[in-house]
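These notes are about the structure you will find just below.
Every protein chain of the complex appears in place save one, which is left out.
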Amino acid sequence: MTDQSLSKTPAIAEPRSTSMLSMLWRDKLAFCSAVVLLLIVLCALLGPALLGDLATSQNLRGRNSPPFDLARGWAFFLGGDSLGRPMLARLIVAARSTMMVAAGAVVAALAVGALLGLVAGYMGKTTSQVIMRLADVIMSFPSLLIAVVVLYVLGPSIPNMILVLAITRIPIYLRTTRAEVLEVRERMFVQAAVVMGASHWRIIARHILPVVAPTLVTIATLDFAFVMLAESSLSFLGIGIQPPDITWGLMVSQGRPYLTTAWWLALWPGVCIVITTLALNLLSNWMRIALDPAQRWRLEARSTKDE
Amino acid sequence: MILKHVLIGALLASSAVAPAMAQADTDITVVLSEELDLVEPCMATRSNIGRVVLQNISETLTELDVRGDKGLMPRLADSWEDKGDGTWQFKLRDGVKFSDGTTFDAADVKHSFDRVFSDQLTCESKRYFADTALTFTVVDDLTVDVKAEPAQPVLPLLMSLVTIVPSETPMEFVRDPIGTGPYVMSEWTAGQQIVLDRREDYWGTQPAVTKATYLFRSEPAVRAGMVAAGEADIAPQITAEVADNKATDFSYLNSETVYLRIDSQDAPTSDIRVRQALNAAIDREAFIGTVLPEGTELAVAMVPPTTLGWNPDLSPPAYDPELAKKLLAEAQADGVDVSLPIEVVARTENFPNVTEVSEALVQMFNEVGFKATLRMVEVAEHEQYYSKPYPESEGTRLVLAQHDNSRGDPVFSMFFKYSSQGTQSGVNDPKVDELIAKASAATGDERAALWSDVFKYVHDDIVADVLLFHMVGLSRVSERLDFTPTIATNQQLQLAEIGFK
Amino acid sequence: MNNALLEVRNLSVDFHTARGTVHAVKNVSWSVNRGETLAILGESGSGKSVSASAVMNILDMPPAHIVSGEIFYDGQDLLKVSYETHRALNGKKIAMIFQDPLSHLNPVYTVGWQIVEMMTAHGRPADMARARALELIKRVGIPDPEAALHKYPHQFSGGQRQRLMIAMALMLKPDILIADEPTTALDVTIQADVLALLKELQAETGMGLVLITHDLGVVAEIADRVVVMSKGEIVEAGTPRDVYHNAQHPYTRQLIGAAPGKGEIKLLDSAEPVLLETKKLCKTYGEFTALKDVSLVLHRGQCLAVVGESGSGKSTLARSILRLEKADSGEALWKGKDLLAMNARDLLGMRREIQMVFQDPTQSLNPRMSVYQLISEGWDIHKLMPDKAARQTRVAELLAQVGLAPEHAARYPHQFSGGQRQRIAIARALALEPELIICDEAVSALDVSIQAQVIALLDDLRKRLGISFLFIAHDLGVVRDFADTVIVMKAGEIVERGPTRQIFEAPQHAYTQRLLAANLDPDPEIQAQRRLAGATP
Partner (left out) sequence: MTKLIGQRVIASLLSLLGLMILVFFLSRLTGDPAVLFLPIDATEEMKSQFRTLHGLDLPLFEQFGRYVWDLAHLDFGESLRKARPAIDIVLEAYAWTLPLAGITMGLVVVAAVILGSLAAFNVGGFFDRLVSIVSLIGASAPDFWIAIVAIVLFSINLGWLPTSGVGTPWHWILPVSVLFIRPFGLIVQVVRGSMLSALSAAYVKTARAKGVKNLPLIFVHTLRNAMLPVITVIGDQAAALLNGAVIVETIFGFPGIGKLMIDSILQRDFNVVLAAIMVTAIAIFIMNVLIDLAYGLLDPRIRH
């Protein structure tokens, strides 16, 4: 069936001038996702500085004001919360901590997990076994207990919450990385590098990591949502982020008593989480293709019907 | 998913399977907020155990009428008298049988107290006799002398806190409580339910409820919903947000008092003007009907108004931010560093909307110029800040706490909260110590007057703390029941008081 | 032509890809009759399988799209019948077998289940199917048919799997069998057996056989008629003999010309000093002996070929020399120094002097590196040529040397064809100016015409740069054209060694003789003579 590979590209391919940006533009869904995420990042960067005061200005007698009413100004377009603070402003301000917690936990878990996974996959059996047993221990260690230990010993703060969530997510990256490394290190091009005399470090950094990275990035984007939800659950159980810190997860959890009377308190932050997750997923699908030279042509091509 | 739910729902509806439980008309179901760890009579002062055990399974010698003005009433004791020299004699009710068939007598009383003081098990009620040594003398089967050292003027009242168990009860926590009460526990499935059945050989009037099933759900919306859906009849402790039905939802003062404990040993709160400023900074009225339910009362004392010696002349500090700012400025002028940080420490899940209350308090403090921050902690950590020894801090911490005294006498509160030796006290004032000691030892009207003085002194003269609210409890009661929850519902839930319409 | 059993008429199929439309086949017509064997010959990308896939309705649509044409079987146009009608014909009237039986057999079901399913899927009772399956498994020569029914595909050898595929295809006694490269992945001796089996079965059942192949030898051996395809079109048609000797189309002529094993045999010049010498290399994997006392000598400028069938240990030999595997015992002397015991510094030096070209360039080139990065990586590793401009110049030179253009440096491997990729791999090997290049089946994945070009390139490098080669291959034709000394391996042992001419013209060992006999000659007449010669003894 050697000649079935008709999708094999002709030798003369179009020059690689297409920039990432225009590739992004070709995939409309991914483009929208990128815009949404950019907006969220902007909110996270600028929100607290611009709207910090507005988001904390309470009005006990004007609490739970319903959404879609512009009488009290744009900030109340999505309604007011249980202390009369504008939901919209709070959502924008909360973007920072939410992103810090989620990104911090994911990046920390990714870095530690990938590093340990690379070592476990590349090194000998003993090292690998020790690391894998460690991962087992972490995996069976309930995150609730980690949360309580960290929060009791170190106090409830955003960095500590990042620590808690990062610890619980490490095994995912560790196991994935190890499994991939075990497979990739047997690939021909790694052996070709060995034959050329490449050092271990070079093989890991130049040959194995780039192949493993897309998988890790994909997991990380999915994990982003998981971490946001986990943080929310911990808040629900009373061992998560606590006011005056504010995250979307905490807002959902705080809106819980008002589900029947003031649905918007829990809905909007929930919608924010869902939108972020969707955007990240779509973008990561795009990124997997865009970062892979063998697949990039799908985005460089004129037609986008197969997006 | 939605589609799936609808399909299942439609299926259910069409096959007309109503999930309502089959039960007799006089059986009721109570849904509590947390599961019982134990059903041990000597732990009945813990409120969730008390709601099941107290006066339903196990009874006490005396009983306090916290609603009305009947004061202390006989229960298993017919009468009592002060024999002087710290000794009280109790005459016991005749013809009372435990649910295992044995007869109630003085030896049971003695054994019940032995259990409380035993070092083999850790009974809660022991704390009420902290510095009092009790000696029990069985005079005859139905008479017992109790000698307290030092003399304990409220000993008959304390008797309302200790449940009586048969003398065969072992010196360990039991799982099958035997009592003299109108009900007997017939089933306890851990994690699911506890069932009480009415006894036919109860000494008193037969109650209307024949069987009570207790369920446990931590989510207030679920508890309220269960009553609405007919799955339960009584749901104590629901929140204002879910209490949306005037016909079934009752609110009542629940004997809990919310306050901010000030540590007067710390700067800047060692200065009385700073403490006054804290009080003046709070718009207490704004909380009521918003984050706290309608009916919440402003507190002027650590105990609810039904308590002996409660001082009606005291009035809550007015909301006056200007005054607060002025007081702060004066203090600053005298060299008090009012810019020191103030951390408000509050406990998650302490009471409904505790987070909102705390956030609002901090905001109010900051509006008059304090440098306040909020720290929400879970129960174990809160305890560290609440009880002595207090951890060091830069500036000071204000601990938001809720105190419950439904016992009718301030003695259960004042020492702990205001004496220099009190475990949760932020006060170190010899005069307070002296006033409390005097009041604790006094009896009758003198006792009431002395307690009034203590209340006035700590509230007006030294401004010991920031008293906030007497809290309101909300319970949902099915319309088929003739039952009105009251202040007593917080500690117990006497099935005998429940009737049917 | 009207009474042909199966007839494809003016078939055109397009593939719609994101890069635009590819005309996979254009106006293709062929037919096959009962008892006849039609070969469709073509290289990769020629579209030789497309029409067969269209017959079976197993083209992926999209991206494929049938533009025009008709496929007549039994009076009906298969392109117009309903899906269900077509499905009912598949397997029952027209069956198909494929190149790689391991991946074409479902790995998680027993062979028996899969063979029986051929009948149950068409509504036959299971017990009848089982009896027929047993009969056929026996017929195709699988030992212990009863046990074979309960085994899984991976428990058979490659040749046995193809026999099982054939048994499966014949379950319902189809009128036509389409065989798509049925012997390509098999060793030569097994290839011969399978082709013989197909012929026998055809004689028994009288079915029409459509054989798709890239191998002129296979055509010469089995076909009654042949159509040659190039770039989606039929460029030549006729009997194998006509086509071989009187090719009209330039493409056909080029294809025939490129067939290996026709050039002049080289002579050994052993005056040069010894570069590499192995002494009694041994390697076992558990029970399996991969290498047993392998000793060889390679002189500077020499090309030493190691031939053998799969599992003979020839790749393990290369990997052991390069320390990709750890040999159990023995020595490998590189310029007199045992490279199996080298320290890290010497090893790094050795890694510069010996380079390797792997079988499959798709896998041996990191897909995430550009050609420039791939070629210059060796310089990074060995800290050579720090000057960036010099590097760019050198990369351009190397690309030119292997027949690519300098602007290719910025591209990625997937943008090249298989032959081009292997050139990149060779350029990468050359970048470090090695003294020895080990080629592990370096040309076996390539089409014949490209194979010829690559061999020519290697030969040129050897002449110009004096590079030595350790050339591992299973294709005797290529070895004959390129090597000057040959080692024949079987089951981890060297069974015969000697100059190329001696091995090819006067093989001593029976195994070598068998190998040579099984090797199909592209010339139908020679092949016919051999067949006769083979049939007599």
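Note that the chains are named A, B and C in the order they appear, and that numbering of residues resets to 1 at the start of each chain.
Just so it is clear, a contact is a pair of C-beta atoms (placed from the backbone, for glycine too) under 8 Å apart; a residue touches a chain by one contact, two chains touch by 3 or more.
Note that the structure is predicted; figures quoted are calculated from it, not measured.
Can you list the shown chains that the hidden chain touches?
Answer for the hidden chain's contacts among shown chains: A, B, C.
So one chain is hidden, and I want to know which residue out of C:N27, C:N57 or C:T184 touches that hidden chain in the complete assembly.
The single option touching the absent chain is C:N57.
Please pick, from A:M123, A:V217, A:L237 or A:L291, the residue that touches the omitted chain in the full complex.
Final answer for the missing-chain contact: A:L237.
Using the definition of touch stated at the top, determine which of A:M100, A:M139, A:V217 or A:L291 touches the missing chain.
A:M139
Please pick, from B:D69, B:D119 or B:E200, the residue that touches the omitted chain in the full complex.
B:D119
By the contact definition given up top, give the residues of subunit A that touch the hidden chain.
Interface with the chain not displayed, on the subunit A side: 1, 129, 132-134, 136-137, 139-142, 144-145, 148-149, 152-153, 225, 229, 232-233, 236-239, 249, 252-253, 256, 259-260, 266, 270, 273-274, 277-278, 281, 306.
By the contact definition given up top, give the residues of subunit B that touch the hidden chain.
1, 4-5, 8-9, 12-13, 17-19, 21, 35, 37-38, 40, 45-46, 119-122, 124, 126-127, 130, 172-173, 175, 190-192, 215-219, 221-222, 225-226, 228-229, 231, 378-381, 383-384, 386-387, 412, 416, 423-424
Give me the subunit C residues in contact with the hidden chain, please.
56-58, 60, 87-92, 95-96, 98, 100, 103-110, 117-118, 121-122, 152, 154-155, 165, 168
By definition in this document, only the chains that are shown with their structure count from here on.
Give me the ID of the chain with the smallest distance between its Cα centroid and the all-protein Cα centroid.
Taking the mean of all protein C-alpha atoms as reference, the closest chain is A.
Give, as an integer number of Å, the spacing between the C-alpha centres of subunit C and subunit A.
That pair's centroid distance is 45 Å.
Could you put a whole-Å number on the gap between the CA centroids of subunit B and subunit C?
Distance between chain centres, rounded to whole Å: 86 Å.
Check each residue of subunit C and list the ones that touch at least two other chains.
Within subunit C, no residue touches at least two other chains.
Which positions in subunit A touch two or more other chains at once?
There are none in subunit A.
List the residues on subunit B that touch subunit A in their complex, please.
220-221, 239, 241-242, 244, 283, 286-287, 290-291, 348-349, 352-353, 355-356, 358-360, 362-363, 373-378, 380-381
In the complex, go through subunit C and note every residue touching subunit A.
Residues 15, 17-20, 22, 24, 42-50, 53, 63, 98-100, 180-181, 184, 214, 322, 324, 347-348, 351-352, 354-356, 358, 360, 363-370, 377-378, 380-382, 410-417, 420, 425, 428, 432 of subunit C touch subunit A in their complex.
Give every residue of subunit A touching subunit B within the complex, in rising order.
That would be residues 56, 58, 60-61, 63, 82-83, 148, 151-152, 155-156, 238-239, 242-244, 254, 257-261 of subunit A.
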